[in-house]
Structure formats: structure tokens, C-alpha cells
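Yeah, one chain of the complex is gone here, protein chain that is, but the others are all in their spots.
== subunit A ==
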Amino acid sequence: MLVPWRGFWNPRSKAPGQEEERHVKANDRDYNERFTYADNHIKTAKYTFYTFLPINLFEQFQRFANAYFLVLLILQLIPEISSLSWFTTIVPLVLVLTITAVKDATDDYFRHKSDQQVNTRQSQVLIKGKIQKEKWMNVRVGDIIKLENNQFVAADVLLLSSSEPYGLCYIETAELDGETNLKVRQALTVTSDLGADVAKLADFNGEVVCEPPNNKLDKFIGTLYWKDNKYSLDNEKMLLRGCMLRNTEWCFGMVIFAGLQTKLMQNCGRTKFKRTSIDRLMNTLVLWIFGFLICMGIILAIGNTIWEQRVGRNFWAYLLWDELLSSAVFSGFLTFWSYIIILNTVVPISLYVSVEVLRLGHSYFINWDRKMYYSRKDTPAEARTTTLNEELGQVEFIFSDKTGTLTQNIMVFSKCSINGNTYGENMLPIIFIDSQKTPCVDFSFNPLMDRKFRFHDSSLVEAIKLEEPLVQEFFRLLALCHTVMPEERSEGELVYQAQSPDEGALVTAARNFGFVFRARTPETITLYEMGQPVTYQLLAILDFNNVRKRMSVIVRNPKGQLKLYSKGADTIIFDRLEPANEELMYTTSEHLNEFAGEGLRTLALAYKDLDEDMFDEWMKKLLFASAALENREERLGALYEEVEQGLMLLGATAIEDKLQEGVPETISCLTLANIKIWVLTGDKLETAMNIGYSCNMLRDDMNEVFIISSHTMLEVQQELKNAKERIMGPSRERFSSSQDVGKTDMYASDSVFEETIIAECALIINGHSLAHALEADLEQILLDVACLCKTVICCRVTPLQKAQVVELVKRHKRAVTLAIGDGANDVSMIKTAHIGVGISGQEGMQAVLASDYSFAQFRYLQRLLLVHGRWSYHRMCNFLCYFFYKNFAFTLVHFWFGFLCGFSAQTVYDQWFITLFNIVYTSLPVLAMGVFDQDVNEQYSLRYPNLYRPGQLNLLFNKRKFFTCTLQGVCTSFILFFIPYGAFLCAVRDDGSHISDQQSFAVTIATSLVIVVSVQIGLDTNYWTAVNHFFIWGSLAVYFAILFAMNSDGIFRIFPSQFPFVGTARNALNQKSVWLVILLTTVVCIMPVVAMRFLKTDLHPTQTDKASIRIKITNLRRVRRTSSRRSAYAFAHQQGYGELITSGKNMKVHTSSTSAVPSSSPGRTHSSGNWIENMLKKRGAVEAEETMDSGVTEHIRADERSEDSLETLYTH
């Protein structure tokens, strides 16, 4: 947890003037303190215990609604204006403030806790010549800190020295860029000589001059000045905050950037308070209502002025107004304010609180959902934000990370083609159940096998056991041609440290098939071939790079034969084959097509026997070339090329980049819901495309796949333009052929048109091009093209670019965006999008911490959006409609009464009724509706993804809807007032005494109102649970109970002037005429609504109405494709370890016998022994964790099936 969760950064006041250059002196706090560099303390909490109340109240009153009610409260204290007692406002206001304050306090408490946790992490700092434990927050710029294995780096640190030779150290940057493979960092030679010598380190007083804090993760420019020398520094010497030290016992570093100025923090972007579109709409509407309120106030004030002048003045004798009040205009002015107070209930004070409560409820339902609980990691879904739920029902764009989100980042050797025969089970339509279908191959013949490995085709084992030479050669190649480092923890327990997971998968496969790669020295490779140790002499590693797209090794086997083994991209290998291989090449190529069609990552394998003399010659040239100073790379490349000719094809491998469960199904389901999914990944183009294919996002039947990977702005522009023309071109023709030309232009700008021509195209754009395309000139065209394509994949993008893409869509499309990711590299994107989703249950927690929702599997997204999101949206919209309706119906009765009471601001209702109506009589039924309602059940929601459409189109609550429901409210208030008015004009009781008094009238209207709104909520409730019944009937009961209580003798005797309605309820409600009035009012208010709804379902059925009869079930089965696509190479992210291995640098040299030339043979043997020793020594911490990991995975794999029974076991 490096980034504390949501909250506002307090950007420290920057030093006067932007920092232009950073000067840091090691071990010199006094010097460094002259600059105002940020320390390593992070604060996200807003309040302290003492400041909570004032600050929180201040913040709350900054909200428009709260301030408004405060003003109202003040107005009510002026007797001339006060038309209502003060308690009608203060009771709801205090309630609202309290609820909000409690929520804020809880939030802040958790922020404090997470701050605390991050800030108090221990770190070892060199202070005054001693290594002392310090909390993270006390680390300062310029300090020298000691890091140990598997520790997070506390700040951005310049690597000084490490336990490994040559100042090397390994880091895992998963938190930063999502890549889990190890990266190497190397200290300057001068500083690595400092070693672990504390005294020397304490004396170190180098000064670093470097760039100011920025967010570029892969760049660092600086200079170290030490002992009158200058050393240039680059990113290879930096350990960034968020990295984890791996395979390195310890290292020392000097803090360059701390706290908020670290690259990680700079990349996090500002946390913004996210609000939903409904929130914004609600604010607008509240403003409109406010305007409406003022209009009503003005109308009534003018009415009052006129009335006072014409009628009221004659009444002065009875009222004896003051001189001042006797002016009609002034009276009108006062009336205005009085009416503002009376009618204030149209601006619903409880709206905001109720909405919060609803959202909280919906969040809990997400947390409680067992179908989004991932039992293997024991991770339930979590709604980390409670304010965005209904937005989940409106998502139009999903931006997804790849690694860890769509894929498991597990590479599995799944198939191979050896000498024209394919092995490995045919892919089942649905991948993730394959492991349960056919029995796994039994590898028990092999004591060194990896237990996690699964293979489902025993014929390959048979072939091995029959000792078919080519099959053996195939696995020998896999065991030899790689740059993996083995670690043997105890006898037979091998762990491979692979730079890329692909390589690991291949070597593991070879291991299980009996060709166990067991040990390596710079000069040799030891295999156990079918249990027999065989040592190969490693003569050369022809390492992989981007251009070569292949790697080879040259070895001498025990028999003395020279062999070159090569693996690489099929196209590259096929070009270098011996002509005799043509037939085999043809078959293999077919197999490759098949593999690629299944989205597997393929490699072609080939070997070659080398001639001794030729090799000697070549080796000489190689040595010469590697000593060259100029064009070394090119020369080497040419030499490699020379020897890698005339290869003999062995076969091909297919590695499955394991997708997360159910990813293709989820994607196709979401696509059917008209959600566009864009993949933004830091991975390479090929990897990304591969996944695109296996996720069913890219298909062979697509019209076109545009790949944009240019390096200049102009080229990018051109490519985008071309793409646009290509898409628009044919569709335009197609369109205009059926419609007349004039219409086409009209439609051109229309989104409907745009939707219709979304062609089966895909856009794939890489990071370089994206950087250009995101500039102001090109972003529009980029967006156009992207939105015209069905699939968009951006690869090699930086975290910031991810955010920019999201921002672009957010800015130009009025659509809700959702970003989903698992790593720290997704944080900025997650924070930028309207909704951020983090994949939890993984090692890194950053994405989760920055996210609004988190769960363990990508596939839960389907449920989150289509079920929870959709319900939330429906509930919220129905809730809002009803809420506005209710308040208008309730309040506007006063408006009509104004015309009959001389516009004197007399209320119709008892003031207690006004106080309690919104918070007691009508709040719970609508809340229950808002929490529990289900228009269709979850099965339907998932089965008919187009039920999601109304949310995207914002159909259920918009300005029109608002007008409809307020109009309904106005009509209801009209009926509510005028029917009782008509009846009461000349009514008397059945005992002749009068009933047409103001109090009886008030009780009658109030009762009608409560009954009408209760019936209405009954109509709006689609899903009557026991709770709904309880609340609706309960509210009615409570209304009558409170009514009679407040009209009772007892309470009147205690507070006569507060409860003047004594006896009214009794005397009014025992009258048949009153009930006749209530019945009539209810019928007249409700029946039109029922009729309208009935007509609407009949004439314009909505998606929901139709859903129940839709027969066609869209089949979401994964279609098996035959593909012409070849997945090219599946290889490392960067240059391999080849050089490191041959140089022996990463193999520890015994300290006492530091051989000057590590490559000389006697030293080599020595060091190799030591190296294994060291490896053994180092196991310690790394392994502890890894065993745990693998243990867990193993348990999971094995118990895949028994899980259910286990679950039941735990439940009972």
C-alpha cells in the first residue's frame, strides 16, 4: 500500500518558482534542507480530532443546499416573515448534517489509518554513521538508506551498492508498470565499491544534480559529482518508490525524490472527487426548482400586493397592521419571503441524504454479492466508493488493462508441433474448463517434474519414452536455448527465474518431459536427460532482440558435436531453413495457423549441426567483433545472421497466455450491451494483438485491422486519415446506395449514422504514435477513427497515456467511461475515468486502492454493470422521479391556497405535518423502493444485455422525465387542493356543526396526500418485498398514529400553543364526507397515471417490457476460429540476459578470490561452484514467499473441482 487510498492530496506549497534543477548532497541534511524538497511523509486525511467539527460544518455549508436551508432558518426567525416555525427546517437540517458528518468522519478515520500505515513503515537509514530504523515519513532527501530483499523501496533512490557483484540488483516493478518480470539495476562502479561498509557510506558526500520531479518512469537524467569527478546518471541506476527489491540480499541507495515528489506519486494524478452525471443533473434541477420557487414567490407576492390594495386594506380594521405593514408593496415583499419559506419543500432537503443512503445500500449489495466473490483468493467484490453506483448502469466505454486483468499473466505450454505431428489437446470451445475434461498426463516417471504443470496429451510422453530422436531434440532445444536461471532449493526442487514468463513455460515443459535444465555456469549447461546428467558446453548465446526476433545458442554436447539451437518467430526461422525442409515447413506452418487461431503464442524451433572449423573461424570473428568499439551491435548482428542459416526445422511451440476465467464471454456480452471495450496495455503490440484475438475482440472476419505505429506526427496523421477514409469510404457508399445522397450528409454528423457504420474494423495503435495522436491537432481524428472501430487496442502505452486516452473520450464524448486494471500503471487511468475498477486479490494493491470498485476477476464486470449497475440506475431514476413528484404534490397545495387566503402565506397543513412529511411519512417507502426494486430479475438482466441500453441513452431520468414527474406533481397538488375545496365550501358535519374550518381542511388534504403518494409509490414499486410492504403500510399507519397523537388531548394539555389541532383528526375523520373526499381525490389522482402507464406498455413497450417475451437467445458461445494469423514471437520485454550469463556477471564471484578476468577458464570453474553455492544460500526469503505462492496455486488448481464441496462444507 504505497498510495493511500482515495482522498485529496494536499499539494504542498511549491517553492517560489518552479524547481528547475535538483541538488542533493548525500549525508548532508543541512545542505538539503535549504531547498524545500518534499519529505517522505504522506498526508491524505482532511481533519484532525479537533478541527473536525468546524471544518466539516464549514464544508457542509459550502454545499448549496445546506447553505440554502441555513438562510431559510434565519428567515424563519423574523416574525414578520415567519410563516412556519423554525423547527420545520431545523429538524431535517440537523438530521442531514449529522448523517453527512458521521460519514465524513468514518471516511477520514480510514484515511488516517492508511496514512499511518504507509508513513510508519520501517526503513533503515544511515544517520550519523549508524544504520538506524526510521519510519518512512522521516526519510529525507539525501539520506542513504539500506534496503533488504523483498522490501518496497521507500522513495526514489539512487543505487549506490548492493550485495550482488558489480553493484547489480534486481527489482520487480509490478507496482509501477504492471510487469512482473525482474529488471536489473546497476550501480556506478565507484559507488558499488563502497559495498556495505557503513563508515565509507557515511563518508560518502557526493552531490547529485538532476532533473526536477516529473512523472516519467523510464527516464532519469542526472550527474553525480564526487571527489572532483563527474559521473552521469540514468534510469538504470535508479530504484523508484513502489519497486520491490528481489533476489538481492541488500542494497544501499541515496534518496533523490521523496514523498509526493517521487515518480510513482507524480504518476498518480490528482484524485478528483467523482460525481455521477445524475449528480450533476440533480444540481441543475435543484437550481431550476430554485428558480421556479422564486417565480412562484414573485407571483404570489404580486398577488399579495394587488390583493392588499383592493381587498386587504378593508380588513385593516380587523388586523390593525402597523403603519409599515400597511403599505401594499411592502406587504408583498414580506409575502415573497414568507412564501419562500413555505414553498421551500419543493427543493428537497432530504434528497441528498436519501440519495446517499440509497447508494450506500447499493454498495452493500455489491459487497455482499456472492456471485462476485472469488473463493480461490477469498476476495469479495468491494464498492470502495459509495457515490457512483447508478453510473454503473450507464457505462459506454470500458478501458481495460491487459496483464492481470484480461490475462492471468501465466504462460502455459499448451501445444506443440514436432516434425509435422501436433501434440496437445484440441482446444475446447470454452478454455477455462479444459483442465477438468481430459485426464492430465502422468509425469510421475520424472522425479524432477514441476507439479503444477498440466498437459493433456499422453501421446507426447509415449513419443518421449520411445526415444524418438526428433522429439528428444525438440525438448533438448527447449532446455538449452534460453536465458533462464535455475535455483535448486533442495535436491530436485527446481525453481526457474525467467526473464519472461514464456521462456519459463518452455523450460518448464522441457523439464516435465524429461529434459530437465538443472544448472548453468557461464560456460556450461547441465541437463538431466531422462534422468541422466548431461553437461553441454555453452559456446555462445546469440541473444534475442527486437530486430532479430530469435535467439540461438551454440553448444557442444558431451559427444563433442557442435550444435546450434534456435528458436524465434516463425517467419524469421522459416526464412533461414534448409531447402530440404520445405514440406515440413508447410505442415508446421499449418499447425502454426491453427495454434494462432486459438490465440496461442507460437515460436518456431530449429537446429543445425555446426562444422568445427567453420565454427572456430566464426568464433574468432565474434571475439573480434565483440571487442570492437564502433558498430558493435551491427557487426555482431551480421555475424549471428551468418551462422543462423540453413537451419533444420524441428517444430513449433504454442504457449497459452492464460486468460482470466470467462473473459471472452464477458467481452462479447458487454459488447452486446453496446459497451465499447478498449484495451490499453503496456505490453508489446504482438502480445496485445494475440490477446485481442483470444478474447474475441479481434477476429479474422473483421474487415480491416489498422495498425498505427509511426514515429512522426505527420505519418501518424496520414495513417489515421487513411484509416478513416477506408472505414468511411465503403460504408458511405453502402449507405448512399440505399438512401438518397442528400440524406447522407445530414446523417454524417449524426451519431445515429456513426453507430450504423461502426464497421468490423479494429484499430491498434502503439505508444509512440499515441503520443502524437493525443496532441491537440490529431486527437479529434484519433477519436473519430477509434469510435468507428469495433475494437481499439493501444499498446506500449505509459500510465499517463492511459489516462490521456480516457480523458480524451471523456472530454469529447458525452459518455460514461470505466477503467479497469490491476497494477500501479493503471492507477492514473482508474482515477481519470468516471468509474475506476481495480482487480483485487493480486499482489499489488495500488489499483485497488485508487479504484472505486474492486473485485477479483474481470468477468465480474459483467455482473457489476449489467446487474448491479442497471438496477442501481433504475432504482435511482425511479427514486428521483418519485421524489420530485412527491415534493411538488406536497408543496404546491400552498400555492393554490394562496389565491384563496389573500396570498397571506397561510399554510394549508399543520406545521408538524410539514416537518414530518418528508422525513417520516414518505421517506421509508421510497427508500425501500430505491434499495430493493428490481424491474427485471438478474437472469433477465444478464440474458438480454440490451436492457442496459436505456441507461446509456440516459432515458430513465433526464430533463424531460423531470418535467413529466413535476408536472404530475403539480396536477396532483391541484386535484388535492381543489376537490376538498369544492367539497368543503359548503360542507357541514352530519351533526350540523361546521367542518369547513382551516384545521379540518388541513387534516383532510394531508390525509389525502399521504394516501395518494403511498398509492403512487405502490405503483412505482415493481418488487414488493416484505420490507416494502412493511414500510408502505407502516408509513400509513405511522401517519395516522402521529396524526392522532398530535391531535390528542394529552399533548395539547402539555403544549397548548404548539398543538392547536387538538381534536381535529377525530372530528374530521369520523365524517363520511371527509372519506368520500379522500377517496375521490385518490381515484382522480391515480387513475390517469395507471391509464397512461397501461397505454405506454401497450403502444410503446420498452426494452424491459419486451424482455420477458424475447425468445431469441443470443448465444455467447465462444466461436472456434480458423485463423490465418500467426502470432509472431512471444518473447521477452527487453534484451535478454544472454550477455550477463556469458559474462558471468550475475554469478557471484567468491570475494576472496576475485578473479580479474572472470572469463578465464580456471576462474570460471571456481566461480561456477560458488555461484551455485550462493544461489543455494540465497534461497531464504525469496523462496519462503514463493513456496507459499505456489502452494496456494497448487492447492487451488488441484482443488478446482472439490472447491464446491469444500464450500458447502464450510457453510454447514
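Note that in this section a contact is a pair of C-beta atoms (placed from the backbone, for glycine too) under 8 Å apart; a residue touches a chain by one contact, two chains touch by 3 or more; residues count from 1.
To be clear about the criterion, contacts and distances are computed from a predicted model.
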item	value
Chain not present in the shown complex, as UniProt names it (candidates "Immediate early response 5 like", "alanine transaminase", "Cell cycle control protein" or "histidine kinase")	"Cell cycle control protein"
Absent-chain contact - pick from A:29, A:219 or A:1093	A:1093
Listed residues A:762, A:983 or A:1043, member touching the removed chain	A:983
Listed residues A:560, A:579 or A:992, member touching the removed chain	A:992
Option from A:348, A:380 or A:821 whose C-beta touches the chain left out	A:380
Missing-partner contacts on subunit A, residue numbers	79, 83, 311-312, 314-315, 317-322, 338, 363-365, 367-371, 373, 375, 378-380, 382-384, 871, 900-902, 904-907, 932, 934, 938, 979, 981-1001, 1022-1028, 1049, 1052-1053, 1056-1057, 1060, 1062-1063, 1066-1067, 1071-1073, 1076-1077, 1080, 1083-1084, 1087-1088, 1090-1091, 1093-1095, 1097-1099, 1101, 1105-1106, 1108-1109, 1206-1207, 1210-1211
